[in-house]
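A single protein chain has been omitted from the complex, and every remaining protein chain is retained in its original position.
We call the chains A, B and C, going by the order they appear; numbering starts again at 1 in every chain.
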Amino acid sequence: MARKIRMGMIGGSLDAFIGAVHRRGAALDGEVELVCGAFSSNPEKSKATGEALYLPANRVYGSFEEMILKEKELPEGERMDFVTIVTPNHVHFAAAKMALENGFHVVSDKPATLNTEEVYLLRDIIEKSGLIYCLTHNYCAYPMVKEAKQMIKNGVIGKVRKVIVEYPQGWLSQLLEATGQKQAGWRTDPARCGAAGGVGDIGTHAENLAEYITGLKITEICADLTIFVEGRQLDDDANMLLRFDNGAKGILHNSQICNGEENDLNIRIYGEFGGLKWKQMDPNTLILTNQEKGSRIIRTGVGDLSPQAQAHTRQPAGHPEGYIETFASIYRNFSYALRARWGEVAKENAAGGLAGESEILTGGYNPEIHDFPGIEEGIRGMVFIDTVVKSNEAGAVWTKVEEH
Amino acid sequence: MARKIRMGMIGGSLDAFIGAVHRRGAALDGEVELVCGAFSSNPEKSKATGEALYLPANRVYGSFEEMILKEKELPEGERMDFVTIVTPNHVHFAAAKMALENGFHVVSDKPATLNTEEVYLLRDIIEKSGLIYCLTHNYCAYPMVKEAKQMIKNGVIGKVRKVIVEYPQGWLSQLLEATGQKQAGWRTDPARCGAAGGVGDIGTHAENLAEYITGLKITEICADLTIFVEGRQLDDDANMLLRFDNGAKGILHNSQICNGEENDLNIRIYGEFGGLKWKQMDPNTLILTNQEKGSRIIRTGVGDLSPQAQAHTRQPAGHPEGYIETFASIYRNFSYALRARWGEVAKENAAGGLAGESEILTGGYNPEIHDFPGIEEGIRGMVFIDTVVKSNEAGAVWTKVEEH
Amino acid sequence: MARKIRMGMIGGSLDAFIGAVHRRGAALDGEVELVCGAFSSNPEKSKATGEALYLPANRVYGSFEEMILKEKELPEGERMDFVTIVTPNHVHFAAAKMALENGFHVVSDKPATLNTEEVYLLRDIIEKSGLIYCLTHNYCAYPMVKEAKQMIKNGVIGKVRKVIVEYPQGWLSQLLEATGQKQAGWRTDPARCGAAGGVGDIGTHAENLAEYITGLKITEICADLTIFVEGRQLDDDANMLLRFDNGAKGILHNSQICNGEENDLNIRIYGEFGGLKWKQMDPNTLILTNQEKGSRIIRTGVGDLSPQAQAHTRQPAGHPEGYIETFASIYRNFSYALRARWGEVAKENAAGGLAGESEILTGGYNPEIHDFPGIEEGIRGMVFIDTVVKSNEAGAVWTKVEEH
Partner (left out) sequence: MARKIRMGMIGGSLDAFIGAVHRRGAALDGEVELVCGAFSSNPEKSKATGEALYLPANRVYGSFEEMILKEKELPEGERMDFVTIVTPNHVHFAAAKMALENGFHVVSDKPATLNTEEVYLLRDIIEKSGLIYCLTHNYCAYPMVKEAKQMIKNGVIGKVRKVIVEYPQGWLSQLLEATGQKQAGWRTDPARCGAAGGVGDIGTHAENLAEYITGLKITEICADLTIFVEGRQLDDDANMLLRFDNGAKGILHNSQICNGEENDLNIRIYGEFGGLKWKQMDPNTLILTNQEKGSRIIRTGVGDLSPQAQAHTRQPAGHPEGYIETFASIYRNFSYALRARWGEVAKENAAGGLAGESEILTGGYNPEIHDFPGIEEGIRGMVFIDTVVKSNEAGAVWTKVEEH
């Protein structure tokens, strides 16, 4: 009989931010259950977290190495099926590598690794393992992002000419890392975060969103990075000009010093015959602009939407769906892919609801619909970071985006 | 050792809407696990739903009566702790009654019962049982609704003068119930829905929201109900004038024929010194108006908010929180209340996250913060429906809201 | 040779509000020039105003009676063509009467008169005079209001079912009239304002807007008026239920104590097949809702709009047009009607611009396009006030709207 898929978590102790996001996302659709965890490199914290999560003490580990080895020894009917990695960036590679080499599928928070060297190594390891690797670039899982991608694919706005993608935040307007705040601490520390600060943390989300929706690749970047807050070690503001592989031009800026901005990831894309506008903070609305016909408001759950948008919608129109659902959708899609490997036909969305009603699942897992980011998106992100840093160091000059 | 709280579900088969909402809400914070269900009065549908939810076959029942009796016989370490009732309205009372009389706590979708007779009987049964009864008037669990309530309590806008509360939808603009659509079917059928249509389904949410935020009681109503769609049996549009117990005046309208409206519950409250505006479809924003100082935008997660708002927030500012979180908060608060009965100190929010960081839980369950609606709100709702129907039948005249 | 049309102003001294609005509106399109005025019953104030307006001293009068008599004696090539009445309400009738009886056309601010007795008398006087009477219910001159009216006329949303029209302001949240503020003074004084306060001042705008756009008549009203600010003599808040002559239902509320609201006149109209939403404070946007197709954003100057909307648009899309343009359009339309009487073909909009480009004027003045409110709208307004006051005095009961 079918059973829930078993997850082991690496990182995500009680005082972390993204660990709880992943736990809630994984739980939402009822496909996945948390069975074990190495929540912290501090064994006491790991234990306390396990207790708060009502896990049995023997499934809470002091390190990811211990978890992987011990779980591997458990009988198949009991041991975890995959690990989810929610640590700071510098642990991503080692944890993913060990999990894959021991036969566990991997879900990982982004960026995939600390640097490009690691990301290419990881690609090879994944390939060799034959296992599933899923990277939680979650913003692409919003229904209206799915819809935007399909509209562009279907030529609704014609050839793309201009892309403006922004990710302003304001939370690092002062030297927060000097106060001991945990989130600020590792995100501004090159050893744990990598060669870039805001560019790695949120700029990569902007890059991923732009390439995902348009289906285009950024080919050249001119990037002007700044550290505005004295005493900070990594960039807290980035302004970039972009060029795309179809001749489109663009702007990307991300910032952590836009005082008063919350998490305002947004994108505007203009083509020959229209434009598309989307804002993460109002995620269930997509605007289609048109010079002759005026604008249309496209909304989650309203009217004839693509199967892709429908499959990522859980409520009737007007019942706001948000951030947590994006993680849920990635875990759900990952689960469907895994069940397909197991020879199971993905059935009704286990938690029920709209996906079931619209019978999108007839015929089971469909990678055209239940897509999720993987190592290719991870490589794009790491190469993006590298290119930006290189451009900036050379004096904010045009620099080619080159993958090996 | 602490464990998750065990839920048995009544109603909520795969083709239902609200069952999945409850399952997701209950799962989100990791406090509750679904252990059994009587998902449909059709045993085949109940079984199929149980399978899709990965429940063991022996915990999936053909009727709620069977479930309650069989679960009662299971050992304490295994049997469910409470039932959640997510059926159409006409089943609410019988299911709640039997659960309570057999020692199970109850969570119930609204309205509490089919009519006022039942609701007063239910009050007595709850009282006699000494068990917890929780009614999922979910919209009051949004962080910005919590904040609005505290602001009014703290006198920020002075004495309330005017309340405008609206709940327009458009989905019944045509005779959808004639097409066999399940949601439309029972909601327009007096036998399953009660004496009122839209007034019971969504008008009660508007009434509850207005009374919850303002802390006032509606004392008189003048209601003009209409059935706009030919062939429909129950009201699909309602316009009401309101009077409140402090002398405030108000307007309430709910509709299912506002063609093109999604689920636009919203409220505006004006007092001597300012006003508050909130829209369910943009739930993380609260506007405080003021004649002399202009308006302030109050946002989930931004600045100094009340402990009540903070305790119902899961993400940093700008990461949209939505509808599913309101159910999660009610289940979480119910869980904390239940643990307090068990002598457990509610710990960190089991799924981790912000509530933990802000240490709101220090000292454990706090009914001033972790409140949830119960039978009193259920009675208000049923009396509201009665008063509205009576006013309308008498020719849309002023009618007193009278509780027994 | 054609010349500008000559206006004499009654009321509108420098410390008034609406006088300057009329002067600017009349000046905007270059069709009208101010040639004389009786700006105040205080001759000193009248004189000072005339000077500030660069009028010759001999054309500034101490009373409207003086102005009408003296101007009448001037040669035709010099004397004013019409008067514009911008005084408090209690002067409207006497000034209009005397002007008409002495051969001058009239433009008047609303409401037409102080009470219904006067308005019926005025209708007879106008009829007898054969002159043009124009009432500046300006909000109906916004391009998107014109568009909404045409859309309903053309059946875009089908039969109208529900109308919600609101006019909340907050400026009288305290007893402003006690401070000597001039605008508050006369508007809260029954002798100068009439039997109703806010209902006459702004409720009539809401009534006019609803009837203008829908083409329907309000047939019954249930009105609950309140004086919230102690010491005030007239209503500062009104909540009403409406019934229309086609079976539609509605809500109208106007208020001057919605603390923090500016001038938020807005309307929502729902029909069988869609809805229309418009807000005066964002006047160049009209939303067309539709249950199946989602919403469209209709914008001043964008796409294929009705000749009516185009003829009331002066700038290319995106150049905000506002309040002053609505007065300008009424003066412009009045001017065209007057020129048509004179046998002149209204040419290009004298100030040039869009109307010219779109060649709407080919063929000259078109009353289907260049409409403006007159005495019929004035009567509707006065009867509305009467009905509301009567309903409220009888205890907020349903009362028929009856014209003689």
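Throughout what follows, contacts are C-beta pairs under 8 Å (C-beta built on N, C-alpha and C of every residue); 3 or more make two chains touch, one makes a residue touch a chain.
Because the structure is predicted, anything quoted here is derived from the model rather than measured.
Just so you know, the chain we are not showing touches A, B, C across the whole complex.
Across C:101, C:282 or C:402, the single residue that touches the chain missing here is C:282.
Considering the full assembly, B:297 is the residue among B:178, B:297 or B:345 that touches the omitted chain.
Annotation: of A:272, A:376 or A:403, A:272 touches the absent chain (contact as defined above). Among C:247, C:318 or C:367, only C:318 touches the chain left out of the display. Although one chain is not displayed, its contacts with chain C can still be listed: residues 1-4, 12-17, 19-21, 23-24, 27-30, 34, 49, 51-54, 57, 169, 171, 261-264, 280-283, 299, 301-302, 314-325, 347-353, 356-357. Within chain B, the residues in touch with the undisplayed chain are 287, 292-299, 302-303.
Interface residues of chain A facing the missing partner chain: 157, 161-162, 164, 168, 170-171, 173, 222, 224, 226, 228, 237, 239-241, 243, 249-251, 253, 255, 257-261, 268, 270-275, 288-291, 294-295, 395-398.
Quick note on the criterion: only the chains that are shown with their structure count from here on.
A separation of 55 Å divides the Cα centre of chain A from that of chain C. Centre-to-centre spacing of chain A and chain B amounts to 33 Å, using the average Cα coordinate of each chain. Centroids built from CA atoms put chain C at 45 Å from chain B. The set of chain A residues that touch two or more partner chains comprises 299, 302.
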